[in-house]
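Reading through the structure tokens given below for one structure.
Moving on to subunit A:
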Amino acid sequence: MTKLKLSGVSKAYGATLALRRGDLELETGEVHVLIGANGSGKSTLCKIVAGSVRPDAGEVLLDGQAVTVSGPRAAQALGIGIFYQELSLADHRSVAENICLPDLPRKNGFFVDHEALLEKAGRYIALFETVAGAELNAETTVGDLRADQRQLVEIMKALATEAPILIFDEPTSALDRAQVDRFFEILRDLKEDGRSIVFISHRMDEIFAIGNRVTVIRDGETVGTEAIADTSPEAVIRMMVGEQETLASPRAAPPSHEASSNVALAVESLTGAGFRDVSFAVRRGEILGLGGLHGQGQSALLKALFGAPPARAGQVVLNGQPLRTESPRAAIAQGIAYVSGDRGRDGIISGRPILENVTPIHALRNRLVLARPGPLSEKALPALKALNTKFAGLSHSIGSLSGGNQQKIVIARWLIDKPDILLLDDPTKGIDLSAKADLFALIRRLAEEGLAILLYSSEDAELLNNADRILVFNGGAVSRELSGAERTRYNLYQAAYEAA
Partner candidate 1 sequence: MTSISSPTRQDSGRFRALLGRFPFLPALFILAVLLVLNGIFEPNSLSFRSLTGLVRTYLALMLLAVAQTYVVYAADIDLSVGAIASLVNVTIIVLMQHLGGGGLSVLAALGIGVLVGLACGLVNGFVVAALRLQAIVATFATSIFFTGLALVILPVAGMPAPTVFWRTYGGTFFGIPFVFYAAAALAILLYLLARTRLATQLLAVGDGQQAAFQSGLPVTAIRIGGYALCGVFAALAAFCITGDTASGDPLVGAKMTLFSVAAVVLGGSALSGGFGTVAGSVIAALIIGLINSLVFFAGTPSHWQNFVQGLAILAALMVGVLVSRRGRA
Partner candidate 2 sequence: EDFKIGLSNGWVGSEWRTQMIEEAEQAAAAWKEKGVNVEVVAQSANVDVPGQIAHVRNFISQGVDAIIINPNSPTAFDPVFAQAKEAGILVIATDAEVSSPDALYVGIDQKGWAMESAKWLAETLEGKGKVVAINGVAGHPANEMRVAGYREVFGEHEGIEIVNEVNANWDQAQGQQAMQNLLATYPDIDGVWVQDGMAAGAWRSIMDADKADDIAATGEIRKDFIDIWTENDLNSGASVNPPGVMASALNVAVLMLQGRELKEPATAGQYNNAMYLPIPFISSENLKEVAASVEGKPGYYSYTSSLSIEDTEALFK
């Protein structure tokens, strides 16, 4: 039975056509996967259903009836619950209040019924008890939680709506394996229950693990829907990218660079917030992977090398010289580059032209005083081209680009003046598959040109395919180093879960 049907839904933001023709049929009791490249319009489509975006055209049918979703409240009344990709949490409120925020239990008309609040929230927190971490309880302030825990709270909040239709827009991007597994168990229960679920993820394995059907969106248009059972990852990817290009198959074990024993960066007993006593060395031309479960110190280490904030103790030697990492500014001056996966927070300068977003590092390293658009454009264009960035003009606002292209801009800014060390902190978070392939090809090329690269990725496949060696982190320390033939998924998991 068709629970929800969208036909010909469209949405434009100013000149950007975010969604041209969104079609979707959601059955009762299915997990319906939505997949598409970055900026293909998935989130826009979800937000239209959830009422937080006003569609320009198109029709929404609920149980066969045409409805207008006039806002998030109306959506909730119609039985639609949603997990937002960018989360919708109130940082200073407690977990319980956040879970129940859409409909705080009331007492005597005006007051919050505290017992009911705790009781209701408790039910949803209990669902993730085993994987959420001890700090996550009803009274915890959400702002004190880690990214994965916050994502769990957003999941609980969506579940607490008890809505027959649940939309999950990339709910697993910050979760670790165990958390994802638990979440999928819950999804299966819900499915049994007869709920209709929309699920978005860029991780192919997840899609095939949980989905019943998959709908592919390309450039804002629904391309087609297939039963998961009748399709394959390759087929889905082909639908996503269209006919233009075939995706490079995952790289076989990358060549080892043992030969050039030219150490670029040596780290000795580095200790800081979130990691301790880390030692390693990276050679020029080498891609050193950082692996392990979430939040085991990988990101913190990379940030510390970049000076944001610096480590508390230990030594870092760059090209034989001690490295000063008191601030990103100092790190940049010494030839270190850092790309964060959290581009909204650490990367893009929103509302500013693309040009200004590409050139800040160039201006800094060359101590520029004047910002002359002509010469700067000449520097920016090759870097953007190297990444196949799609943009209309350098003077356009960066906000006019899709997430993936924004991330390319953030990476491009490091390519104008070549750094010595490239720190990649989950650089492909939220990047679509073809962009990912481009990016890793480029990274490998940079390594071959003599850069030393540190790569942290939350996706095991990425690490295994691209890193020459992998340091597995556990509890803030390196628990094992995998190199050569040891680099297998099995070893990675074993090292990661050893003490956890």
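A word on the picks: all candidates are chains of the complex that A comes from, given by their letters.
Keep in mind that, in the parts below, a contact is a pair of C-beta atoms (placed from the backbone, for glycine too) under 8 Å apart; a residue touches a chain by one contact, two chains touch by 3 or more; residues count from 1.
Please read these numbers as outputs of a predicted model, since none were measured by experiment.
S.K.: With reference to the defined contact criterion, which of 1 or 2 touches subunit A in this complex?
M.R.: Touching partner of subunit A: 1.
S.K.: How about subunit A: which of its residues touch candidate 1 in the complex?
M.R.: For subunit A paired with candidate 1, touching residues are 50, 52, 72-73, 75-76, 82, 84, 87-93, 97, 101-104, 106, 110-112, 114, 133, 141, 143, 157, 274, 276, 293, 295-296, 475-476, 499-500.
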